[in-house]
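Report on one structure; see the data block that follows.
One protein chain omitted, others in place.
Our next item is chain A:
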Amino acid sequence: MSSSAPPAGRPVFTGLGVLSAFGAGPAPLAAATAAGSAAGFAEVTRFDVSRRGTRRAALLADPPPLAAAVLGAVADACEQSGLPGGAPLLLALHSDLRTREVAAEVAQGAAALGLAGVDRVYTGACVAAATAVADAAALVGSGRHPRVVVAAGHLVEPGVFAAFDAGRALARDGRLRPFSSGRSGTLLGDAAVAVVVEADTAAAARGVRPLARLAGWGRSGDAHHVCRPRPDGAGVARAVRSALARAGVAPSGVDYVNANGTGSPMSDLAEARALREVFGEALDGLPVSSSKSVHGHALEASALLELAVTIGALDSGRLPVNAGWLGPDPEVGLDLVLAERRPDVPPRCALSLNSAFGGANTALLVAAA
């Protein structure tokens, strides 16, 4: 069992801002994921992809500059929360030649919004934003801050697109098909997302009703390879168990899993094995999907985008659809959400999972408010 420390306070989400390929706000994203829409993906025209094997992504038609996109999401989250001034901002960005410049622009804009500036920039690939959320929860839970804003942004650029294409990480058939037979890789997507993580006592004192609770979180490393997942999924399983233990929730208490599900043949299988390891036979009745199949893989912002989808699913009771399905992979064995589904008993507790290069794994356990 994990020795994860139980939180001293209870982190809740009191604000959410989203910009995705479906536009601004959580509503169009929620509608698309609940319907399993493939409309987000299109041929890339933002830059030249004529020499790439894969040419599709889930992009905004006319995105603002990255810092402005992030600040828009932060402003929306702060407004929804009614956030008092002085909260620190944890920011997740891709590590490249512009990271510091973008972070400085965000810091300047954040100060104008009344925040205490950017406290830290996370660059740890596809778990960067989930790592920031876990740290925000630890800061709130330990009483160091009553509230912390977490933001992330990723707008698809030619360098990352070309590198992922050269690394054969992108779906050759132009469709992201998590856990499906015939899956061949991922597709990238734009996102800028922000959440306000707040101690429940602080939110209650302000008379603010939370959107959802962050009941638990867990992190682990595969100790296996620079970029391949550990085939048996043991690292993912440890992250999930840590999140469950921290929350004091049994596996049977989880109603839905928004899986990492990148569409990678190896990674999806490892994740399915991890879920089987944790949930055993109960996995057969546990709805699972990867919302990346609708909004694409937003890399450093992916975990926050998927957290937003998961919060929306708990709010609406409509489970995100695992789009792009061709047929079962007999080794996967998951109860995938393949069509619009609204369970008779609304989901109350959901996992949002992410994994990254370096064998990094994160699990966020979200509970209805």
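By our rule, a contact is a pair of C-beta atoms (placed from the backbone, for glycine too) under 8 Å apart; a residue touches a chain by one contact, two chains touch by 3 or more; residues count from 1.
Quick note on the criterion: contacts and distances are computed from a predicted model.
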| field | Name per UniProt, for the chain absent here [options: "Putative membrane protein", "Dicarboxylate transport", "ABC transporter substrate-binding protein" or "Beta-ketoacyl synthase N-terminal domain-containing protein"] | value | "Beta-ketoacyl synthase N-terminal domain-containing protein"
| query | Among A:Leu60, A:Ala73, A:Val121 or A:Val257, which residue is in contact with the omitted chain in the full complex? | reply | A:Val121
| Candidate in contact with the missing chain, chosen from A:Leu29, A:Ala152 or A:Ala169 | A:Ala169
| Among A:Leu113, A:Val160, A:Leu338 or A:Ala369, which one is in touch with the chain left out? | A:Val160
| task | Give the residue, chosen from A:Pro64, A:Gly221 or A:Gly317, that touches the chain omitted from the document. | result | A:Gly221
| Residues of chain A in contact with the chain that isn't shown? | 2-5, 51, 93-97, 99-100, 103-104, 118, 120-125, 127-128, 131, 134-135, 138-139, 142, 158-169, 218-227, 235, 238, 242, 246, 356-360
